[in-house]
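Up next is chain A:
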Amino acid sequence: PSVPGQSGSPSAQQAAPASADRLTIGTTADVVNYNPLVGNSRTDSWVTSLMYPHLMQMDEAGKRTPYLATEWSYAEDGKSATVKLRDDMKWSDGKPVTADDVVFAITAVQKEQFGVVAGLITALDKAEAVSPTEVRFTLTRPDGTFLDNVGFWLPIVPKHVFEKAPSVQKFANDKDWVSAGPFKLTKVERGQRYIMERVDDFGPGKPTVKEVVFRVFPDVNTEVLALRNGEIDLIGNVLPPATAAELKNDPKVKLQQIPSLGWAHLQYNTKRKPLDDVRVRQALAHAVDYEAIRNIALKGFAKSSNSSVLTPTLPDWTDPTSKEYAFDPEQSKKLLAEAGQTGLKLGMIYDQADPNIARWAPMVRDSAKKAGITIELQGLERNTYLDKTAKRDFDIYAGSWAIMDNPPANLGLAFKTGGFINYAQVEDPKLDALIDKAQRALTVDEARGPIQEAARIIHDQVYDNVLYVETFNIAYSAKWTGFKPMPSELLSILNPLSLASAKPAG
Partner candidate 1 sequence: MALSPDAAPTRTSEQESEPVLRAVNLHKTYRGGLLSRGGAVRAVSGVDLDLYPGETLGIVGESGCGKSTLARMLVGLERPDEGEVTFRGRPFFTRGGVPRDIRRRVQMVFQDPLTSLNPRMTVHDIVAEPLRVHRLAPNSRAMRERVAELLTLVGLSPDRMSRFPHEFSGGQRQRIGIARALATEPDVIVCDEPVSALDMSVQAQVVNLFAELQRTLGVALVFIAHDLAVVRHVSHRVGVMYLGRMAELGTAAEVYSAPAHPYTMALLSAAPVPKLALRGRKRIMLAGDPPSPVAPPPGCRFHTRCWKATDRCGQVEPAFEEVDGHFAACHYAERPA
Partner candidate 2 sequence: MSEPPALEIRGLHVTFTVQGREIPAVRGVDLTIERGQTLALLGESGSGKSVTAKAVMGLLDQPNARVRCESARLGGRDLLAMDAEQLRALRGSAMTLVFQDALSALNPVLSIGDQIGELFRVHRGLSRKEARARSIEMLDLVGIPAAAKRIDDYPHQFSGGMRQRILVAMAVALEPDLIIADEPTTALDVTVQAQILELIDRLRRELGTAVLLITHDLGVAAEVSDRIAVMYAGRIVERGEVGELYERPAHPYTEALLAAVPDLDSPASELRAIPGAPPSPAEVPPGCSFAPRCARASEVCGRTRPPLTVLRAGSDRYVACHHAEEMLDGALT
Partner candidate 3 sequence: MTAIAAELTPRRRTWSSFRRNPLGMASAAVLLLMLLIAIFAPLIAPFPEGYGPDTSQPPSAAHWFGTDDIGQDVFAQVVWGTRVSMAVGASASVLAIGIGLLIGVSAAYFRRLDTPLGVLVDLSLSLPVLPLMILVAALAGPSVRTLAVVIALFSWPEVARVVRSQALAIVPMPFVSAAKVVGGSSWWIVRKHLLPGVVPVVGVSVVLTTSRAVLSEAGLSFLGLGDPNSWSWGTILHKAQQSGALASAWWTTLFPSLAILLLVLSTTLLSVAYNDARNHRSDT
């Protein structure tokens, strides 16, 4: 980390011990949108989540923990929910963060229908401020996923600033920021860096670091060089497995491992022949060398989820009875023969820019070849890929979900008939009913039964073929310590509470 006024040679920087003056973080993209309600990119969130608090954070097991909210609960009938807020958070212009701000944020989203949150609050009737520190949500139906969703996903914005814009969604919020996180954004040099200053009276505790700087790099490779060169202290992005394996031995670098909240998977378009035949899908599931993908493509930085959509990251939900499909080309061939398929030829789309998938996609192709299945790789440019996915224009879809933090809510989106990310186009009434039931349940214990049942159907029907859950590696300079890891790349150690507690080592 460079000391103010001393921008000398990098080697000098390397020798100097870390000071609490500045923490430099490498990121790979500019902030595109400072409006946290609209911005949806990971790199944007790294900056905006330091400025706009959420109601809750998440612990390593995916459980919600307090942040702006201190307590939360549902009413008995499940038709309303209340959230209590801490009273010591202030906007940077001195005004306190109150229930009004929370109500404003959720109402704006409800009204203007934008961002991730809009799809998660369909059960909301209205939100109201009971007191400056208490919000009540009235729901149209019982929804046990509501508080988790709102708590984790909804950024709270200053009402008195945002309400001035005719449309919250079109509010660029690109200067004179009023924020309430541990750091406030003070200077932006697009394409280069974002400078944030410590907020001394940050409710959960005064951060140690005086200044956080995000520096923009084109890719992880350069970030790694810069980290090794002492120019940055922390890489925001997850390291590619090969890099992580190599950096393990670097004494100047520390790796933090965090689980992913999502999973990597293959989805088969059940509306296309012959993929509508479950035997064909099973044959395909048997034709993937899961072990090899985890060990070779991910260098072992991945866990098996036993082909279940209930991943080990969320231990509250996992189903210990689930078994991973065996890599068994003979079995595949048998299944294909039963289904009357010979010379099966399928295309597989994926995002060419995703390094992990780009690496294992050929492995999927090559192992399928052993079962007599030809898979033609269609590594696409990102927008083309998104377009094809949205249009469900593929045979096999290879991809990954970043954050599946709440199974009842997420499975609904992914597998219910007409679900918005139901890429496989599953239409299974039994599955729909099970998921509905789980969503209405107000506690995990209540929801677990139907969700595990649903997951078993997804497994057996191969509505989703889960390959692995990645173990993310986050690299930071050994000169630092005190980070609080959270799951997923979005939070990792780059979250408000973690950065607020980071300090120089030794």
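Selection rule, in plain terms: all candidates are chains of the complex that A comes from, given by their letters.
Assume a contact is a pair of C-beta atoms (placed from the backbone, for glycine too) under 8 Å apart; a residue touches a chain by one contact, two chains touch by 3 or more; residues count from 1.
Please read these numbers as outputs of a predicted model, since none were measured by experiment.
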item	value
Among 1, 2 or 3, touch partner of chain A in the complex	3
Touch list for chain A against partner candidate 3, complex	219-221, 224-225, 239-243, 246, 292, 296-297, 299, 352-353, 355, 358-359, 361-363, 365-366, 376-381, 383-384
